[in-house]
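This structure is in structure tokens; I'll ask about it shortly.
Every protein chain but one is kept in place in this view of the complex.
Letters A, B and C mark the chains in the order given here, with residues in each chain numbered from 1 onward.
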Amino acid sequence: MTELTNELVLRMYRTMYTIRKFEETVSERAGMAMIPGFMIHLYVGQEAVATGVCAALREDDYMVSTHRGHGHLIAKGAAPDRMMAELQGKETGYCRGRGGSMHITSVEVGGLGANGIVGAGLVIAPGAALSAKLRGTDQVTVCFFGDGASNQGTFHEGLNLASLWKLPVVFVCENNGYGFSTPQDKHQPIDRISKRAASYDMPGITVDGNDVLEVYLAACWAVERARKGEGPTLIEAVTLRWHGHYEDDDDEYRSAEEKAEFPKHCPIERLERDCIERGWASTSQLERIRSEVDKEIEKACEFADESPEPSPDEDPALIFSGGDR
Amino acid sequence: MTELTNELVLRMYRTMYTIRKFEETVSERAGMAMIPGFMIHLYVGQEAVATGVCAALREDDYMVSTHRGHGHLIAKGAAPDRMMAELQGKETGYCRGRGGSMHITSVEVGGLGANGIVGAGLVIAPGAALSAKLRGTDQVTVCFFGDGASNQGTFHEGLNLASLWKLPVVFVCENNGYGFSTPQDKHQPIDRISKRAASYDMPGITVDGNDVLEVYLAACWAVERARKGEGPTLIEAVTLRWHGHYEDDDDEYRSAEEKAEFPKHCPIERLERDCIERGWASTSQLERIRSEVDKEIEKACEFADESPEPSPDEDPALIFSGGDR
Amino acid sequence: MAEATQSETRNLAYFEAIRLALKEELELDPTVILMGEDIRYSIFGPTRDLHLEVDERRVLDTPITESAFVGAAVGAAMTGLRPVVEIMFADFITVCMDQIINQAAKIRFMTGGQVKVPLVVRAPGGYLNSSAAQHSQSLEALFMHVPGLKICLPSNPVDAKGLLKSAIRDDDPVLFFEHKALYFSSDDVPLDPQFTVPLGQAAVVREGSDVTVFAVSGMVSSALSAANSLAREGIEVEVIDPRTLVPLDKPTLLDSVRKTGRLVTVEEGCLTGGVGAEISALVTSEAWDDLKGPVVRVASRDQPIPFSPVLEAACAPTTQDIAGAVRKCLGKA
Partner (left out) sequence: MAEATQSETRNLAYFEAIRLALKEELELDPTVILMGEDIRYSIFGPTRDLHLEVDERRVLDTPITESAFVGAAVGAAMTGLRPVVEIMFADFITVCMDQIINQAAKIRFMTGGQVKVPLVVRAPGGYLNSSAAQHSQSLEALFMHVPGLKICLPSNPVDAKGLLKSAIRDDDPVLFFEHKALYFSSDDVPLDPQFTVPLGQAAVVREGSDVTVFAVSGMVSSALSAANSLAREGIEVEVIDPRTLVPLDKPTLLDSVRKTGRLVTVEEGCLTGGVGAEISALVTSEAWDDLKGPVVRVASRDQPIPFSPVLEAACAPTTQDIAGAVRKCLGKA
């Protein structure tokens, strides 16, 4: 699986671009108040991480996400139309409009939930991995989380448990240098989060999270270890969050100069350059992919717009099985 | 302070023996149902840790304890009589009989509480240290916890915060090889807990927790660092828990052979040998100390026995200041 | 005591009844797993050496990390297992509250029904011999206020077995509060592995016409004692054990109150915001016309639970308190 075929590279390109286009569309629509809620955390700039990691997974592998979950879910194979419908609170959304951006998930592609609680997924993931192990499948669970989340108690407890029981988990820390407004050096006394793996006798590596190929290769290695029963790995992917923490964030804690640097590290442009240089694809092939994606997102918007709102009479079976109580 | 004077060594001897005698008396009295409650966690075998660490402290330094807190409190300077009274639920006890073994503390000697919740102290300690720092004192806070507690999320969060803010804390992990019935290799995938300090850019060292002198020297170094504003240290003191986890524990999870080894590592006998060999004290001097302590504990028992029970009409001012509500 | 198809019973202690339920379900369903601290050793006995009798991979001792193993149970429940986790003392549930309140209780809903979370959290609560402020609490009332959680409080070995089996088979998260002081009480327990006690079905454990006493967990036996002594005064008390607080068997409760016209609630948790508050509000609103006087609540004092035996006894509700409340309810106090 580790081999970089043209097809694989183009698939990753398509995924990254889909995430970017989806998120930019969400941003626009949020600006036009077409998306309810004010806590919409976008993945723009971080596309290479989810894409590289999920490209190393099988469809039946599990993926535990965060508040910044759209990119993870697209990379794991979810359909933009049902995602957009969810963000717009429609009955056709993956969560029937009950979840929204912070709780978006598609279980059929292995998504075990975005989460509004920072660090919550870090203890859920070992459970999914334990489940796979006890059920005798070789499914792997990937757990995304941020640099900010790496200080939560759940990080420590989750990694300890996963390593102790040699569970098939790949922990992926997306270090975008900030937990909301707080820069990394104000929230933890270390630079490299991968260093923390040693506390759990677990391999820890840091990769350039803006380079999808580097992310992919690291993920393949970690996924293979997990799949073979060799236990969990911690991957720190260093990347950048281009937008504010959430769409309503004025982002005043970062200087204009700092922000001006972001596009220089664009993971999508970087893969474009790699594709051309290494002969994986031509400019026009990439252009074709982009226009196909543009259309897909357009259709997703139409689907969301035309979908019905949920009925205000709540379905009791969503609260308790069989609608008890 | 680091210098090992005769006086200091004998003081430590007295402290260790006081703890031993106190705990053995508690054990006896628990067996005779003179002490309410069934969760009485004794410190027998671990005396060198509390003694060595607290000998490096000033009276106005803070000490955060655990469920196994009697030894810590004696080492920090509390009086056995008010402690025994507390264990017997008497009004003259440090906590007026409200706390008992698991919550015993003497604030006047700097004790900030034993605690029935494993890991709870690990986040309280940084707060006491922050308080000292902001109030401009140079008080140091020592935080005791077990190997089992070193997996709790509060360990991670507490050490991260203390190091980030360079707080004057000394974290002392008493690694007695067990969290209740669970041996260390079944609760964490690492041997040396001190290794975890690296996750917080903090020095971490392991000492022989049955050697009070080694513990003392390490503590002096860590306390001095803390006092000078150089931040926290993690000390792992490897020791042995001679009794069951608590007095009612049948301790069947440890073999007779394993238990037979314990006395060979007796920290008190070890110091006795050191004293004689290095000429710090004579056998008769040590004997005198022991008989003084025996009398003190006897008196403590009398004090406890003769003390009154609390009045059943609860004092509302213990629930809310001014007895509000 | 619903679906018992065989009549064989054995005299078992409460802790043994729990053990039997766990063992049977582990054997019947390969997706059932047990996790918790020191459960193979088992401080109160229900799971002592159970791993030697069943597939041992499914009886897991965990590190002291409640958030981790309860969180892991949520993840396992979402992916095909039926985890039963033990919190060694109910008081420690505060350490993994997020996993229960924000995750387990809400995931079914937040995913729009894409997954279920069949999870049981066993936790012993209640007073036992000066366990003091952090090892004595009865916290069930907190969870009544969290939609998405079911709550069992077995008061005897038969219910302990039957309710636990229902809880394990249920597709929703269930908090299963055992009572420390009941572990050694015993009774004849059905041995049929298909015997269950359904969730949401109260037991009228004593019939009576004068006052209804709604008592939970360890307080059921105290309520019965009070009822027996009141009978000597000519007061006939009907004692209802809800067995589950969520779902709540309102019909049984309301029928009883409509008959007696009077209600006393009894619990070991503290008074303010307790189970009795909800029951009182509910019954008062739904059976107003039948009530002859206000609901009287018996509960622990509103204070941290003291260590001293003298103070502990003064803090906890007693048989005398219940009898007094019944008399007060009848205007005889």
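By our rule, a residue touches a chain if its C-beta (ideal position, glycine included) is under 8 Å from a C-beta of that chain, and two chains touch if they have at least 3 such contacts.
Since we're looking at a predicted model, the values are computed, not measured.
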- Message: Let's see if you follow the contact definition: name the visible chains touching the chain that is missing.
- Response: A, B, C
- Message: So one chain is hidden, and I want to know which residue out of B:E47, B:E157, B:E174 or B:D211 touches that hidden chain in the complete assembly.
- Response: B:E157
- Note on the structure: Of B:G116, B:P168 or B:P232, the residue that touches the missing chain is B:G116
- Note on the structure: Answer key for B:T105, B:N175 or B:S307 versus the chain not shown reads B:T105
- Listed residues C:T9, C:T94 or C:N129, member touching the removed chain: C:T94
- Message: Looking at the full complex, which residue from A:G45, A:G121 or A:G153 touches the chain that isn't shown here?
- Response: A:G153
- Message: What does the interface between chain C and the hidden chain look like in terms of residue numbers?
- Response: 91-92, 94-95, 97-98, 100-102, 105-106, 109-110, 132-134, 141-142, 144-145, 147-148, 246, 269-270, 272-278, 280-282, 284-285, 288, 293-297, 301-304, 306
- Going by the touch rule given at the top, which residues of chain A touch the chain that is not shown? 36-39, 89-90, 95, 97-100, 102-103, 115-119, 148-149, 151-153, 179-182, 186-188, 252-253, 309-314, 318-319, 325
- Item | Those residues of chain B which, in the complete complex, touch the missing chain | 62, 64, 93-99, 103, 105-108, 112-113, 115-117, 120, 122-132, 134-135, 141, 153-154, 157-158, 160-161, 164-165, 315, 317-322, 324-325
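Throughout what follows, only the chains that are shown with their structure count from here on.
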- Message: From the centre of chain C, which other chain's Cα mean sits the farthest off?
- Response: A
- Message: Need the CA-centroid distance for the pair chain B / chain C, whole Å please.
- Response: 36
- Task: List the centre-to-centre spacing of chain A and chain C in whole Å, with centres computed as mean CA coordinates.
- Result: 40
- Message: Can you pull out the residues of chain A that are in contact with at least two other chains?
- Response: 153-154, 157, 160, 164
- Residue ranges of chain C touching at least 2 other chains are 62-63, 65, 67-68
